[in-house]
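Since the structure comes first, as structure tokens, the remarks are kept for the end.
Only one protein chain is missing from this complex, and each of the others stays in its spot.
Note that the chains take the letters A and B in the order they are written out, and that residue 1 is the start of every chain.
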Amino acid sequence: MLDTVMIGAVLASVVAAATTLLIASLGELVAERAGTLNLGVEGMMIIGAAVGYATAYSSGSLLLGTLAAVLAGMALSLVFATLTIWLAANQVASGLATTILGLGLAGLIGASFVGTRLDAAPALDIPGLSDLPILGKVAFGQDAFVYASVALLALVTWGLARTRIGLILRAVGESHAAAHALGHPVRKIRTLAVMFGGACAGLAGAHLSLAYTPFWASDMTAGRGWIALALVVFSAWKPLWLLAGAYLFGAVSILQLHVQGFGLGIPSQLLSSLPYLATVAALVLISAMKRGQGAPASLGVPFVPDR
Amino acid sequence: MPLKLERQENVPLAGLIAAPFVALAVTLVVGAVMFLAMGQDPVEAFRIYFIDPLGDAYTLQELVVKACPLLLIGVGLAFCYRANRWNIGAEGQYVVGAVFGSWLALATHGTEAGPWVLPAMLVLGALGGAAYGLIPAFLRVRFGASEILTSLMLVYVAQLGLDYLVRGPWRDPAGFNFPQSVTFDAVATVPLLFEEGRMHAGIVIALVVVVAATFVLGRTLVGFSIELGGSAPRAAAFAGFDERRVTYGVFAVSGALAGLAGIIEVAGPIGNLQPSISPGYGFTAIIAAMLGRLHPVGILVSSFILALTYIGGEAAQISLRMPFDVTRVFQGTLLIAILAADVLVRYRIRRVEGVRHA
Partner (left out) sequence: MRKILSLALGLAAGAALAGAGALPASAAEKLKAAWVYIGPVGDFGWSYQHDQGRKAVEAAFGDKVETSYVESVPEGPDAERVIEQLARAGNKIIFTTSFGYMEPTLKVAKRHPKVFFEHATGYKRDKNMATYNAKFHEGRYILGQIAAKMSKTGTIGYIASFPIPEVISGINAMMLGAQSVNPDMKVKIVWVNSWFDPAKEADAAKALIDQGVDIIAQHTDSPAAMQVAEARGVKAFGQSSDMIKFGPNAQLTSIVDNWAPYYVERVKEAMDGSWKSTDTWAGLKEGEVHMADYTNMPDDVKKLAQETEAKIKSGALNPFQGPVVKQDGTVVAKAGEAVADKDILSMNWYVKGIDDKVPGQ
């Protein structure tokens, strides 16, 4: 049963499952590196899914839908940013409130699209390469969101480590007082970082409603925003570890379904809890190897310039 | 964990009193615009949301029923958050507490067991929640694994474990193989305070917890060590406070209170164990803790405000036939308004200073 075709197909599913998480958590990572803990990811993701679907369905353009999803996620993140950055409200409570707001708004926006469907974002086969055994479909037969997630990963990794803006952003996250003293506009930078996070969450939502399961249904993100948040912690705020975390979670999620298919009689609840347990176990292992936690020192602390 | 909690030092009393009114004003304005935009009469909507639930003995009791678990869990979370320990997994500790306590209810079901059963269940529930809360604490202390991730992931594991139990070994044998346990005996049920309505003795326990927590956090060395460990870990270490003990301590308290809330809910309003025993109390309580500024009395107030938004939302769905999503949007808006108003009040003086410096 375990032939190369099947292995390739399973890996392709893993990539698809990990992509939503990777996109959303990359955005959150940037927001957190600048010092803002945004617990509104789930809300921004669902509003991206709803607005993205509504726009794509009405206009017939997946590209427009994706753009609208990004803008919608950004717009909701601006509400969060206003509260937490400009009004210095509590970030945890504000994020949770934003999620409630986002779930409600998305339900209202999507209500008239229930029961309709779209053609999924097509797989962009690369002639020749996508026919390679095993890795062909995995690496070269995916939809645009998968490639976008890889590009995003490269961009964030490079941007944070090698660019001036990345340096400033990290400085703001480590010590906003010092960054402020150096003349950096702390709150503007944090706002932009949160908006980037909102845009990514919106894009992840669009991946769900335009490519993964191309239709709209209320609450269709089903808690993936929370997993994305947890993965940022897992990564210790390093983009490449985020890749590892998202793919680990995606892989175990898919593999447990395959194990069930073999009919071994293992309680399905145990199998369903494996992705969570595996993530915990991996984190413990990595932490035990004394990898630094690396959390931005100012994460979660509101910045009030006149303090 | 370098996540820092926001402290409010020297908030003027006038500001504290004014905050809710500012929040109310903001909410009224934002809400009125929203309801008008949705074609609803704002006056009617506000009456159903905020006035009606407070004007009827039944809904007043329901307010207490809904606020009780939020209060218990929220106070527990305040211990963690004051110490800068990020327990996001109260929902899981709630579930495990419910499971531990229910074990006794099921083990003594149909026997002549006396009135010791319920108190023992409550103790077991608290122990279960505490034990589950200690897992992320242990992983953090021993391996340095972030408790944010581990506590959250363990929520899902706890829910699946409960699911397994009620669909398998703990299923009611006379229940046509549906996933629920037998209904608990009278000695395993939290007594009601009045004959009419659902208000139960759990709220008495919760109020005792509020008083005790206020004392512990405000007046004891333990409270001080939690506070200091959270705000200035190095100073705490110099002062001889053991960081690990604080971590274990706050997670144990927080888990115990969440577990207690779980078993009270199952042995009270629900009456048996079933797959779904919490409408997200463990997460809503995070908002309650934060809105209450991590002070037990503040959390008492915020739990009731949150309960009111839920019950008002249900009333609006019933009376005004509003879709659930409209009530969610309103609840989100309301919370955002409260958060914004709270901040406006707290930072007003500082902003004046800012202008002077600038």
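Everything that follows uses one rule, which is that contacts are C-beta pairs under 8 Å (C-beta built on N, C-alpha and C of every residue); 3 or more make two chains touch, one makes a residue touch a chain.
In this text, all values refer to a predicted model and were calculated from it rather than measured experimentally.
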item	value
Omitted chain - touching chains that are shown	A, B
Residue of B:Glu147, B:Glu227 or B:Glu265 touching the missing chain in the full complex	B:Glu265
Option touching the unshown chain, where B:Glu147, B:Asp163 or B:Asp342 are the choices	B:Asp163
Sole contact to the chain not displayed, among B:Asp185, B:Glu243 or B:Glu314	B:Glu314
Touch residues of chain B, complete complex, unshown partner	58-59, 62, 65-66, 160, 163-164, 167-169, 171, 175-180, 183, 198, 265, 269-272, 274-280, 310-311, 314-315, 317-319, 321, 323-325
In chain A, positions touching the absent partner	1, 6, 9-10, 13, 17, 20, 107, 110-111, 114-117, 120, 208, 212-220, 222, 224, 253-254, 257-258, 260-263, 265, 267-269, 272
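One rule holds for everything that comes next: only the chains that are shown with their structure count from here on.
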item	value
Gap in Å, rounded to a whole number, between the CA centres of chain B and chain A	27
In the complex, chain A residues that touch chain B	37, 79, 83, 87-90, 92-94, 96-108, 111, 218, 226, 229-230, 233-234, 267, 269-270, 272-273, 276-277, 279-280, 283-284, 287-288, 290, 293, 295-302, 304-307
Contacting residues of chain B [partner chain A, same complex]	1-6, 139, 143-146, 148-150, 152-154, 156-157, 160-161, 163-164, 167-168, 283, 286-287, 290-291, 323-333, 335-336, 339-340, 342-344, 347, 350-351, 353-355, 357-358
